[in-house]
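Have a look at this one.
What you see is the complex with one protein chain gone and the rest in place.
Take a look at chain A:
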Amino acid sequence: MDLDGESSSTLSTGVQTIPRHSTRHGAFYQFTQQSLPACKPVLTPATVITTFLLMGFIFIPVGLITLRASNSVVEIVDRYDIDCVQEEFRHNKVAYIKDESIPKNCSRFLKVLRPMKAPIYIYYQLDNYYQNHRRYVKSRSDKQLLHGLAYNDTSSCKPLESSHDLPIVPCGLIAWSLFNDTYTFSRGPTELKVNRKNIAWKSDRDQKYGKHVYPFNFQNGTLIGGGKLDPSIPLSDQEDLIVWMRTAALPSFRKLYGRIEEDLDADDVIVVHLMNNYNTYSFGGKKKLVLSTSSWLGGKNDFLGVANLFVGAFCILISIIFLLLHVKYPRPYGDTTYISWNRKIVAS
């Protein structure tokens, strides 16, 4: 009997809706009849060839401009991880870096080839360093960084959430492996001032790291990882840590160390005094020091420019090919005489 009620109701509504709908040719009516006005683009030779040509004419200039921006950046890259190991330890670098009694200081001489305008950014670059390793990238506690010891649940920091049964602030592998090489710069006899403030994102300093959270029980365990933190400085001011905690997506990355706020001239020789503390030797990583100016596009990176040029050139090539094809084999469009409904041909 429910069946009956159903069908009779559909019948009656159907009867009622007919006059109502046919009088109202509104958008909804068109929608129900699937007859909304529609534009149907056609891939005519003209539109397609122009599109490709247009794309070529946009991407090639963009590529040139980005390439120019990239080229305007002056960059000095110096790999020091091997040269800073004394000759006698070269065969066993891991022992060298692990031995605290060996002095780790080292001097590098960098020659400025092109004049560099301030600000000059100082980066350290690590290669073959997997900050994006799953075990590593997860081992942190954002809440603890913000709230400090008040936040107890540090299970996400495994395997380094506590030591000596006391929680570690900041906990986790990332903080524990903090990069701890240091650099000082001098040009000739005068020391270059390096501004190490405001190297981390302002949003991180303000919102992500507690202003009253101080390092606690850090690097106190049996395993000493990387750098140590001054327990008297709140985390929000530990900018090296904040920079380090922004994990890199690639195994080769640069992190900001500081800024030189003086112009450097061509042929200047910069002397870098560095402390080669950080262990990249056990896993074959590389350490580089990078001095770089900046453009509106960021640092030196030719990829975008080259790729843009390539795509633009490719587009123009395609448009030329299509143009030639069109001239050589003009196809009458929409000629239905081409249609043969012979199934055998269709099937094959």
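Convention: contacts are C-beta pairs under 8 Å (C-beta built on N, C-alpha and C of every residue); 3 or more make two chains touch, one makes a residue touch a chain; residues count from 1.
The definition used in the following text is that contacts and distances are computed from a predicted model.
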{"item": "Choices \"Signal peptidase complex subunit 3\", \"Rae1 protein homolog\", \"Phospholipid-transporting ATPase\" or \"Superoxide dismutase\" - which one is the UniProt name of the chain not shown", "value": "\"Phospholipid-transporting ATPase\""}
{"item": "Which residue of A:F59, A:Y151 or A:F218 touches the chain not shown here", "value": "A:F59"}
{"item": "Given A:Q33, A:N71, A:N198 or A:N220, the one touching the chain that is not displayed", "value": "A:Q33"}
{"item": "Per the touch definition above, residue among A:N132, A:S162 or A:N220 touching the missing chain", "value": "A:N132"}
{"item": "Positions on chain A contacted by the hidden chain, ascending", "value": "1-5, 7, 10-11, 14-15, 17-18, 21-22, 31-34, 36-43, 45, 48, 51-52, 55, 59, 62, 66, 121, 123, 125, 129-137, 142, 159-160, 173, 176-177, 201, 203, 207-208, 223, 225-226, 246-256, 279, 282-284, 292, 296-299, 301, 303-304, 307-308, 311, 314-315, 318, 322, 325, 329, 331, 333-339, 341, 343, 346-347"}
